[in-house]
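Of the protein chains in this complex, one is absent; all others appear in place.
Going by the order they are written in, the chains are A and B; count residues from 1 in each one.
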Amino acid sequence: MSKLEYVRKMALMGDEAVAYAVKQADVDVIAAYPITPQTIIVERLSKYVADGELNASFIQAESEHSALSICIGSALAGARTFTSTASQGLALMHEVLYIASSMRAPIVMAIANRALNSPLNIHCDHSDIMGARDTGWIHLFANNVQQAYDLTLMAFKISEDPDLLIPVSVNLDGFILTHSIEPLEVLLDEEVHQFIPHEPYPHEIDFGNPLAYGVMALPDTYMEFKRQFQEAMLKVPEVFHKTTREFYTISGRTYKSLTSYFTEDAEAVVIALGSTVETLKYVARKFREKNIKVGVLGLTMYRPFPEKEIVKVLENVRCIAVLDRAYSYGGVGGPLYTDILASLYKNGMKPIVADFVYGLGGRDFKLTDSEEIFRKMMKAIECNGFERDIYWWGVKE
Amino acid sequence: MTTVEKYFKTISDVPVEDYFAPGHRLCAGCGASIAIKLAMKAIKSPTIVVNATGCIEVATSMFPYVSWRVPWVHVAFENTAAVASGISEGLKILNKKRGKIMYDVIAIGGDGGTFDIGLQALSGALERGHKMLYICYDNEAYMNTGVQRSGATPIGAVTTTSPAGEIIPGKRERKKDLIGIVAAHRIPYAATASISHPLDFINKVRKALEINGPTFIHVITPCTLGWRYPPSLTVKIARLAVETRYFPVFEVEDGRVKINIRVSRPKPLEEFLQVQGRFRHLLDDRNRDVLEALKKQVEENWNKLVKLEELGVYI
Partner (left out) sequence: MAEVDVKKIARGDFTWRSLPLAAMIKVPTSLEYKTSDWRIEKPEIDQSKCIKCLLCWIYCPDMSIKRLDEGRVEVDYDFCKGCGICAEVCPTKAIKMVEE
């Protein structure tokens, strides 16, 4: 291994990898409130600041609500801003999430996905982020520690793009990624600085050209402002792809809004978010060795929803299993499932689809679970349907 | 911005320029608008205002009509101190890293946004020690939503959620000691003020802005709608609040109390109460106990301040 290769290799926990990326991004303000399993991120960052390795203002707020409010203030002041939370913390931020996006405050937030109370549970699921799904943020999901690092860096570039100025969340599965040590390859500081140089916030606070931010709009204009925001959201894919292309040139790592494995000729595809995609990928490879045509589709970008890319991948697929690590209680099914159903219907597609609600509160999703779901899908193709539309996977009945 | 003396001795010293613009939609005779106008006369260098949801916010920012001549930010109701913290720290680090100019940060919230829903964010900001001035304009109820009780509403006062009924004669609880809570954070400067005493108030704002740390001013602002009196009496009622010792005007500098307006011969509290519809029922014999309770609280508050000032102890 050459010296350069040596400095690029690291073994970090997901939380540490995020913190390392944030340090390299030379953020100006970090405002956060500690919550398991995010704490390591803010601990590492405060240490970087204390050691003078990162010249930033580290603010430990008295709540997540205030943490994100501080972030809006610092972003409008023109500071590169980072925060991080999980679970109840994200729920407490809820009100401010909408305001951050609709005020067009570029902020990057790492979310260590965790279940919501009650009963109290600190382990992984996606109920937290799904509650924040429609808040106008760009939501990215990491499947492994390398992606958590890479997406954090790219998140700054996407969020601060002058055409967007939209906050970005980088989601990593609580404990499964946040506390797992994985090998990863990092960029050099200079490479990061070139990739995300500090550009002034185009609407930053200026006494000479005073602006009002966050005014009141009555019914005569409010809807126009919302329509305007949706237009910005429509520009996200283009900026995302531009960013990933540029990232590829410095890292050699390819990113798309979707991660698809063996989907080209797949008869059955499992769709999931986060670390589960890695498990599914491993099992799919085993099935492929036995010539069973299964594929895996992971969403790196969940909002805006990559509808067109998804339906393209699913075009010739006969059977789909959607894995939801959250649920819409009293609704049609899990949130990912309903998004997929809507996309299929809009595009006139009618494959066999079922929702697998799994892993709530950190319940393990094992290789055997994955195998069983693949087998169920093959059976569903044979029988032209699943036994039911929604499975609560692994629940003791 | 014209360069002015650090403090103002007479009203004619006060700058002509207004950074609070007309065309706002606050009620005729609004006490809060006087407070904000006066506060903005005290700014000394580039300043940004952060405004909590409330009367001042909605009435000065109804798109496309904005009544500010400085950068102005509104985010939500309960987080104004937090947003101001972020702006203050953002500017500070950008000044250090990339030479951006520094601004004075003034956060403005009503009593609802400060005593109640914003108290946690305020406490956090004060404890963290950011350079910012927080001004609470206190009209003693949620006026923007139609006069509901707040933690600042005094005992006996009528609001739409503490009405005077057959059994319950208005609000039953005492007013929260906000400045006591604020001073307990041991911030460098906290003060109360009344719009009836503009020089005292403007100079306090100026003094607070000179300090490199968190500062706080609590200003009493009568509300014609909620206190139920004719709009022309706003200043008179604010003065009566001071002259009856209902609202003591003092400052707490580095933890030590100093009474700024010494009321040696207070006017009877009834003079303050009788001009306001919200208190009129207290003058009825059957509510004598409530009136006495209010009087007792006013007396206790004043005596405490006198004692603290005499002793020179840190609070």
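Just so it is clear, a contact is a pair of C-beta atoms (placed from the backbone, for glycine too) under 8 Å apart; a residue touches a chain by one contact, two chains touch by 3 or more.
Fair warning: this is a prediction, and the values are worked out from it, not measured in the lab.
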| item | value |
| --- | --- |
| Shown chains that the omitted chain touches within the full complex | A, B |
| Residue, one of B:T160, B:S232, B:Q274 or B:N303, that touches the chain absent here | B:S232 |
| Among A:E231, A:E264, A:D364 or A:E387, the residue in touch with the chain that has been omitted | A:E231 |
| Which residue of A:H203, A:R318 or A:R375 touches the chain not shown here | A:H203 |
| Missing-chain contacts mapped onto chain B | 11-12, 14, 16, 18, 20-31, 33-34, 37-38, 60, 63-72, 195, 198, 224, 230-236 |
| Residues of chain A (touch criterion as defined above) contacting the omitted chain | 102-104, 203, 209-215, 217, 220-221, 223-225, 227-229, 231 |
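To be clear about the criterion, only the chains that are shown with their structure count from here on.
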| item | value |
| --- | --- |
| Whole-Å gap separating chain A and chain B, where each centre is the average of the chain's CA atoms | 43 |
| In the complex with chain A, residue positions of chain B that touch it | 46-48, 50, 57-58, 61-64, 66, 68-76, 78-79, 81-94, 96-98, 100-101, 103, 120-121, 123-125, 127-128 |
| Residue ranges of chain A touching chain B (in the complex, touch as defined) | 28-29, 31, 55-57, 59, 61-63, 65-67, 69-79, 81, 95-96, 99, 103, 198, 205-207, 210-218, 221 |
